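Complex shown without one protein chain; remaining protein chains in place.
Naming follows writing order (A, B and C), and every chain is counted from residue 1.
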Amino acid sequence: MGLLDQEFLDSNIVIAKSDDLLNWARLSSLWQLSFGLACCAIEMMATSASNYDFDRFGVMPRPTPRQADIIIISGTVTLKMAIRIKRLYEQMPDPKYIISMGSCANCGGPYWEHGYHVLKGVDRVIPVDVYVPGCPPRPEALLEGLLKLQEKIRHETLRTKKA
Amino acid sequence: MALKTEELVLNMGPQHPSTHGVLRLEVQLEGELVTKVTPHLGYLHRCFEKHAEAMTYPQVIPYTDRMDYLASMYNNFGYVIGVEKMLGIQVPERVEYIRIIMGELQRIASHMVALGTYGLDIGAFTPFLYLFRDREKILTLFEITCGARLLYNYMWVGGLSHDLHPDFERLTREFISYFRPNIDELNNLLTYNKIFVERTANIGVLPKETAINYGITGPNLRASGLKYDLRRNDPYSIYDRFDFEIPVGEGLVGTVGDCWDRFYVRVLEMEQSLKIVEQALNQLPEGDINEALPKRVKPPKGSIYQRVENPKGELGYFIISDGTVNPFRVKVRAPSFVNLAILNELSKGHLVADIIAILGSLDIVLGEIDR
Amino acid sequence: MKTAKEILEILQKKFPEIEFSLVEDEPSDQIIFTDALKIHEICEFLRDGEGLKFDTLMNLSGVDDANGEKQTNDDGSETIVGGTLSVYYNLDSIELNHKTTLQVSTSRESPKVESVNLIWRAADWHEREAYDMLGIKFLNHPDLRRILMPYDWEEGSYPLRKDYKDPEFYQGMKVPY
Partner (left out) sequence: MYESLVEITGLEIFAAFVSAAMPVAFLVPFVIIAVYLERKVSAHMQDRLGPMRVGYHGLLQTIADFFKLIQKEDIVAEGIDKKFFNFAPFLVFAGSYAVYAALPFSSKYIGSETDLGIFYIIAISGLVVAGILMAGWTSNNKYSLYGAMRSAAQIISYEIPTALVILSIIMWTGTMSLATMSEMQTAYFWNWNILGGPEWGITKFVLIPFLLVAFIILYVSTLAEVNRTPFDMPEAESELVAGYHTEYSGMKFAMFFLAEYGNMFAVSAIVSVIFFGGYQSPFGYLGNTLGIEWLVPFEQVFWFAAKGIFFVFVQMWLRWTLPRVRVDQLMTICWKYLIPYSFVNLLVIGIITLL
C-alpha cells in the first residue's frame, strides 16, 4: 500500500514539506517502461542513447511494467494493440504517468481518416499526462515533454482537493 | 505411472524487450528447447494500402516513409522510381546521384540499428550506444538536407524536395573518414568477441535452397552464400556505374548462413556503402534537381512491379493504375514480412535464448511487416 | 531471359486444356492471365520446367477489381455486387534471371483460388494477407487465418475491398475519428 493512498484533509507545514520531498523523489526518478511501438520508438531510443541521454534526468528503462513509473506511448496505437496497452497500464503500480509521444498516439496522426485499424488517440483507452506533438517528435521535444511532466508532478499534493 | 508432462507455452510480446517492436511470439517449449514458434502479427497494422488508394500518387510518399521507418529514404526511392517508370520520366543525373548517396547513407544507418540492437539482444549494451552515436551523424546529414531526422519525404516523383546543402559534401566526407575506423572498433568490441561468436555461430543455420524457397532476400539471403543483390542482378537507377563488392556469408566461424554470418554481412555492407557514397560524391554532377518534376502525376492505365534492394531485402511495389490521379492498388512486398516467415523453421530445436538471437539476426521492422 | 510471350507459348503447349491469355495494355510488364483453380499445377511447372525455373515468388497481391455493379445504399454508401477479385503473382528466377507476372480472377461472391503455398513457402503469409484483406479463400492452404487484423474482427468484413465500411466500434473502442 503506497503512502499516497491516503489523503489529508487540511494542509500544514509537515504535509507541505513531505509533499515537496515525495514529489521531488517521484519526478527525479521516472523509470520508463522499455516499450516501443512504431517510428517514434526509434526517436525514443535515440533519446536514451548517447547524444541525448535520458539517463541524465534519472530515466532508466525497466523491462517489466511492475517496476516502471512512466510509459511512453511512442507511436501508432492500433486497435489490436490498444487492448494490450491498456493491460500494460493496469499492470503498472501507482503513481504512474503517461507521455503520449507523436501525432499518432495523440490523435491518430496521418492515419486519422482511412485508418480502419488505428485507434485515433491513445487517450481513448488510458489517461494521458503529457502530449508531445510531432511526427516523429525530435528527441529534444521528448525531453521537453519529460520536463513538462516533472513540472506537473511538482505541483501534486497529498491534500484532498477542494471542490 | 507415467509422469504427466505438458508443453510450456511462453508468450513473448507484444511488450517484450527484444521483439524489436510489437511482435508477439507464441513459443512452445520443452524445458528450454523450442518446439514451435508462431508469430502473431498485426499489432502495428496501419492500413498503408488503404491509404494509398485514397491518396494521390505524391501523397503516398510520406506513408511509404512510415513503413520501414529505419530506412525511409529507401522506401521513397522504390516508390518514386516505380511511378516514374509508369509515367516514363527520366530524372536528371544529379537527382540520380543524390538519391544513391541518400539511399546508401540510409543503408548504413539502418544496418547500424540492426547491429546495435542485435548486440543488445545478445546482452552487450555498449556497442548499441556507440552505433547510435554514429547514427546521429548520418541523421544530421539528412537533417541539413531536408530538415527531418527520421521520416524525410525527400524523394519526389521526378525529383527531390531539396537540393543538397552547400556543406553536405564536406560533412559527408568527414563522416566517411570518421566512421571507417569505428567499424574496426565494432568488430573488436563485438564481432570477434569470444562470447558473441559462441552465441551466434552455428545458430539458426539457413541453407541456400530453403532461403530461396521462402523468398528470403537481402543480407539474410547473402549470408547463406548466394551472391544475389538487386543492385547488381536487376540494376535500377544508376547502380551499374559504381564499383562495389557484394559480401556473402562464408562461414568464417561456423556454418554458412548462421546468425554470425548474417551479422557479419551487414558489417561488410556498411563498408561497401561507404565506398559507393564516396564514388557518388566524386562523380556528382551539377544541375537543376527539379527539371523533370511533372505538373501532374497521372500515370496511364496499367500495372508495374518495381523492386529495389532495401537494407532489409527486396522491397517491391506492385502499383496498379486505373488512369486517375489516385493509385488503384499499391501492394507492398515488404522484405521483413517475408523474412520473418522463416522464424519457425530456423528456431526449431534451439534454446529460448537462441530465438532472440535468430530473430535479431533477421533484422525485422514491424512497421514494414504490418504496414 | 524469356519474355512473357515465350513463356505463354511454353505454357500453352504444356497445358492445352487450360485457357491462357496475355493482358496487353500494360506500360511495362506483360501479364499472363489464367485459371484460378489450375494455378497450382501451372506454378509447379513454372518452378520446375526446363528453361523456366521460377524459383522464387517475389510477391503475391490480391486486388479488388471493383468491376461489378455499384449499388447505392440508403445511407449513401456504396456496395459492389458481382465482378471479380484478382490475384497477381510476380515470379522471379534467380537462376536464369528473368521474371514474369501471372494473374487469376475469381468471383467476388465466393472467391476461390488454389494455394501455391506448397510450391513456394513464401506464399504462405502473402495468401493469408490476401485472405485477411480481401476475403479470397485459398484452397489447400494449411492455416488460413487472419494475419494483420485481429482474429476476432467482424466476420466477412475485408478492409481492402473497395466498398468496405468501418465498423462503429471494436471491443468498445470507437473506430472512426
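In this text, contacts are C-beta pairs under 8 Å (C-beta built on N, C-alpha and C of every residue); 3 or more make two chains touch, one makes a residue touch a chain.
What you are looking at is a predicted structure, and each value in this text was computed from that prediction instead of being measured.
Undergrad: Using the touch definition given at the top, which of the shown chains does the missing chain touch?
TA: The chain that is not shown is in contact with A, B.
Undergrad: Pick out which of B:Lys85, B:Arg133 or B:His162 touches the chain that's been left out of the picture.
TA: The single option touching the absent chain is B:Arg133.
Undergrad: Out of B:Arg24, B:Arg94, B:Arg199 or B:Arg333, which is the one that touches the chain we can't see?
TA: From the options B:Arg24, B:Arg94, B:Arg199 or B:Arg333, the contact with the absent chain belongs to B:Arg199.
Undergrad: For the chain that got dropped from the picture, name the residues of chain A it touches.
TA: Contacting residues on chain A, toward the hidden partner: 1-5, 21-22, 24-26, 28-29, 49-50, 53, 55-58, 60, 62-64, 66-67, 69, 91, 93-95.
Undergrad: Please output the residues of chain B touching the missing chain, sorted low to high.
TA: Touching the missing chain: residues 8, 10-11, 16-18, 32, 119-126, 129-130, 133, 189-190, 193, 195-196, 198-199, 351-354, 356.
Everything that follows uses one rule, which is that only the chains that are shown with their structure count from here on.
Undergrad: Classify the inter-chain contact topology: is it line, ring, star, complete, or other?
TA: Its topology is that of a complete graph.
Undergrad: Check A-C against A-B and say which one is joined by more contacting C-beta pairs.
TA: Looking at contacts between chains, A-B has the larger number.
Undergrad: Please indicate the chain closest to the centre of the assembly, with centres calculated from CA atoms only.
TA: Taking the mean of C-alpha atoms per chain, the most central one is B.
Undergrad: Let me check something: if the centre of a chain is the mean of its CA atoms, which chain is farthest from chain B?
TA: A
Undergrad: Quick one: report the Å distance separating chain B from chain C, using the average Cα coordinate of each chain.
TA: Taking the mean C-alpha position of each chain, the two centres sit 26 Å apart.
Undergrad: What whole-number Å value describes the gap between the mean CA coordinates of chain A and chain B?
TA: 30
Undergrad: Enumerate the residues of chain B that touch no fewer than two other chains.
TA: Residue numbers touching two or more other chains: 42, 45, 47, 50, 370.
Undergrad: Return the residues of chain C touching two or more other chains; collapse runs of consecutive numbers into ranges.
TA: Correct list: 148-150, 159, 164.
Undergrad: Residues of chain B touching chain C in their complex?
TA: Interface residues on the chain B side: 41-42, 45, 47, 49-50, 53, 85-86, 88, 212-215, 226, 228, 233-234, 299-305, 307, 314, 316, 318, 320, 328-329, 331, 333, 337-338, 341, 370-371.
Undergrad: How about chain A: which of its residues touch chain C in the complex?
TA: Answer in residue numbers: 79-80, 82-83, 108, 112-113, 116-117, 119-120, 124-125.
Undergrad: Give the list of chain C residues in touch with chain A in this complex.
TA: 148-150, 159, 164, 166, 170-171, 173-177
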